[in-house]
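Take a look at the structure set out below.
Of the protein chains in this complex, one is absent; all others appear in place.
So, chain A:
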Amino acid sequence: MKTIENTVAVSVPLRTAYDQWTQFETFPRFMSGVKRVRQQTCSVSVWVVGAGPLRQEFTVEILEQAPDSHVVWRTLGRGDLPRGEVRFRALAEDSTEVGLLVELGGRNLAGALGAVPGVAERVLGRDLTRFKYFAEGLGEATAGWRGTIRGGHVQPGMPEEAKSPTPTWPMG
């Protein structure tokens, strides 16, 4: 597995940066290799990544997540598959450091990207910069999920989130 790290300073408050990052379905707006994201549950999303005519789908599980702190994720499946984490740190009231660590490898599109010297670093660096401009351009995050995930288990963050809007009576 190849490990790539990068950081960027984003001129928005910590909470804004974090909340914007947790809007996974918006990632195709600033990440060039991400074509589509479908959020299944709080902890599971399906990502379609691509380069040129090539496409590959990954189901991603968030293993650890804490508001305004970090998101640790992995791709579900066998063998070497992409995994990584993103960490958030307040630099000032209106400035946040976003640190991204990604491990690439295996026989998949992301692994192939990682195998070419310098390419994955350039792509991730560029996309992180795009996130910076995206978050700064918006200046605010319209929604954010403030729950916590530990060991893949979701722990709702706010009291009102504990009321799941779904029928709970017995289903025969």
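One rule holds for everything that comes next: contacts are C-beta pairs under 8 Å (C-beta built on N, C-alpha and C of every residue); 3 or more make two chains touch, one makes a residue touch a chain; residues count from 1.
Rule of thumb we're sticking to: contacts and distances are computed from a predicted model.
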Chain not present in the shown complex, as UniProt names it (candidates "FdhF/YdeP family oxidoreductase", "Beta-ketoacyl-[acyl-carrier-protein] synthase III", "Tripartite-type tricarboxylate transporter receptor subunit TctC" or "Sodium/pantothenate symporter"): "FdhF/YdeP family oxidoreductase"
Identified contact with the non-displayed chain, of A:T3, A:S32 or A:Q155: A:Q155
Given the full complex, what residues of chain A touch the hidden partner chain? 38, 40-44, 46, 59, 61, 76-78, 147, 150-156, 161-172
